[in-house]
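With one protein chain held back, the other chains of the complex are shown just where they sit.
So, chain A:
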Amino acid sequence: MFRRWLDDLPLGLAPLLIAAMGLVAGLYLLLHPVQRGEADLSMWVFGPLHADAYKMAAEDFSVRTDHTIDVQLINYNAVNQKLRSALWAAVNIPDLVEIEKSAAGGFFRGPLAKVGFLDLKPYLVRDHILDRVPANSLATYTERGAIFGLPHDIHPVMLAYRADIVDPYLARRGLRMEDLATWGDYFRELRGLCTAGQRYLLQIEHGDAWAFQIFLMQRGGGIFGPGGRLRMDDDTAVQTMTWMIPLVAESGDNQVAESLGNWDPSFYRGLIEGFYIAVLCPDWRTSQLEAFAGDLHGKMRLVPLPAATPGGLRTSQMGGTMLGIARSARNPELAWQFARQIYYGSPQQHGQLFRTTNIITPDRQAWNDPAYHEPRPYWCNQVLGEQFIALADAVPPFYSSGFLPTAQAKLNEAIVACYGRYRSHGVEGFEAYVRQRLTSAADYVRRQMAREPDWDAEE
């Protein structure tokens, strides 16, 4: 009878089995619903090393306060999307979350009262933490007077170079890397090491805005200024572009900078094989070099960036992470206590994080921890922590905006166009062209910004 019934099924046995499996699975889920975390607070983190450190801190916090924290590791790209969806739908919003600096501005758009994060300024003032962190590191997360994020890091940029190639070359000429105070000195004195197609003096990607941003901030410029003012076409930007493009766009032996990619295996291979002898290197990148360019152990050194002009700034900034507390946090005070512990807690904790990530904390009180004063064999026994700490207060501010991705995309277009123009026409009329391209790029962003209603007035 069952057989006959089966034969009568128009699509055969398979759909019946699929339907039965669906039914069983549905019933199981109905009877065993997924248990939501029982923790008092939830936290999303995108860095695996951060997650490990915070899980340990959460255990310690739990012992001290009897409150539990569920620290979840979420992929870097996913955390932004997941957070945006959670905030938009007001469902499953974490109490605390870490996001990357360039994505932060996007979360600060709209009416101030509807930004998904809590203004942390009152907490920072109340607990006297404002004085403990370099003011520049807070600029990124300050929007219309409110501080929506705690800076996890400062990320001063230094120059990491192949000491095994450069130092003997300079020694023969009676020089040291530390003597090269400006970019002009750097390219002039090391010119002899540069061979077209074989070896270059600096790694810079042709059509990528991130190196440009490093140079721009080093010269005191920026894509945005305080209060969200767009300044990507000011004189500083024009000068920076006019200076940077020829480094990669000159032909033959006059080209001194080149790249084989920024983050992929080719980048590391290029450095290992000496295709470029120096890279722009924020603190976090040093640990990546240690991990992915292990062959260079004992062959790399760090020096402050050569300045644009004599006496100019010897560092810049690249990357960053913030910690925000959601406006909807179940217990904001408790969330603040945990945030305070992991960001401005014990120096030993920061020291431990520095040993694994090479990232220096913005909390000055932690800088005395021994971890920041240990020589590192990978870096020719240089004391990495002290090197970066010495530059911490000089790091230029980075101002975020909800229009940062658009501005970066437009800047990227302008860089590519300027590169093409220099390759075809050389220096003739180049500065005027750079100014025109940057103005046109900025005008596009300004048009987009002009569409934005005055959200706070509408509220």
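The rule is short, and it goes like this: a contact is a pair of C-beta atoms (placed from the backbone, for glycine too) under 8 Å apart; a residue touches a chain by one contact, two chains touch by 3 or more; residues count from 1.
We adopt the following convention: contacts and distances are computed from a predicted model.
Trainee: Which of "Ferredoxin", "Transcriptional regulatory protein", "Inactive transglutaminase family protein" or "L-arabinose transport system permease protein AraP" is the UniProt protein name of the chain not shown?
Mentor: "L-arabinose transport system permease protein AraP"
Trainee: Just one of A:K114, A:R229 or A:R330 touches the chain that is missing; which is it?
Mentor: Of all options in A:K114, A:R229 or A:R330, contact with the hidden chain holds for A:K114.
Trainee: Identify the residue among A:K55, A:R269, A:H373 or A:R446 that touches the chain left out of the display.
Mentor: The missing chain is touched by A:R269.
Trainee: Using the document's contact rule, name the residues of chain A that touch the chain not shown here.
Mentor: With respect to the unshown chain, the touching residues of chain A are 77, 80-81, 84, 87-89, 103, 106, 109-111, 114, 197, 205-208, 258, 260-261, 263-266, 269-270, 275, 402-403, 405-406, 409, 412-413, 416-417, 444, 451-453, 455, 458.
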